[in-house]
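Right after this comes chain A.
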Amino acid sequence: MNKVALRSAPPAPSMGQTLWALLTRDLKVAARRQSDLATVVFFFGVVAALFPLAIGPEMGTLRLIGPGILWVAALLAAMLSMGRLFSADYADGSLEQLLLSATPLPFLVAAKIAAHWLLSGLPLVILSPLLALQFDLPGEAVKILMLTLLVGTLSLSLVGAVGAALTLGLRSSELLLSLLVLPLYIPTLVFGAGAVQAEMSGLGAQGHVSLLMAVLMLALFLCPWAAASALKIALE
Partner candidate 1 sequence: MVLPWFQYAAPQRFYGLAGRLYPFCFVLAALLGAVGLYMGFFVAPTDAQQGEAYRIIFIHVPASWMSMVIYCAMAFWSALGLGFKTRISGLMAQALAPTGALFCFLSLWTGALWGKPMWGTWWVWDARLTSELILLFLYAGYMALTRAIDDPQRRDQAGALVALVGVINVPIIYFSVKWWNTLHQGSSVSMTQAPSMAHTMLWAMLGVTLACWAYAVGMALYRVRGLILQREHDTGWVQALAQSQAKSLNQENPAESGAGA
Partner candidate 2 sequence: MNWANSEAFWAMGGYGLYVWGSFGVVAIGLVAEVLMARRASRQIWRNLRDEVSDNQAP
């Protein structure tokens, strides 16, 4: 008769390890379906390219409206990708497992948001200087554009997560998500695009950027918790 060697259970992973594992797992899963990243990048690029075609090649006009167009295109690209945050996990049941986990749900949600942002927000930041060329934005303005997009897309992902959690599994959830989240996106849009325009008009972007940061801080504190509550509402 074989003696089964009894060993004590391995130590439970720390919270940091759990969160890191969740983040890397989300990234790995997304890496297999590159279409998501491609969609975001493509949409941003196409919308930014369509506006000059619709408005006319006059560089003075384009320089004036460039910051706004780029910001709106980034916002729409971010908004369209929000639906994917929880839907895949919801479909295969792993979301319910997350709810049962010992780690507090807001932190798990934050990790998922971080992974989602790396794949849908950060690419916009990286692509933006290239698109800014189409609008002949000056160098300083491009720097501010990248900074505001960096801070802003984080806020957008955080706020969008609340909408994604609320509309989980509903009919026409994409439309509902957009409708819910659009009013909440407006302060970020106003401060983000406004910062670039302020920089270009010589007024300086500090005020706008500080306000953007304030919105991000608020979102960082409130959104993971709100999204976690919404997930519990949706799954119970």
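Candidate selection criterion: all candidates are chains of the complex that A comes from, given by their letters.
In this text, a contact is a pair of C-beta atoms (placed from the backbone, for glycine too) under 8 Å apart; a residue touches a chain by one contact, two chains touch by 3 or more; residues count from 1.
All values derive from a computational prediction rather than experimental measurement.
Among the candidates 1 or 2, the one in contact with chain A in this complex is 1. Across the complex, chain A meets candidate 1 through its residues 162, 166-167, 170-173, 175-176, 179-180, 182-184, 186-187, 190-191, 194, 198, 203, 211, 215, 218, 222, 226, 229-230, 233-234, 236.
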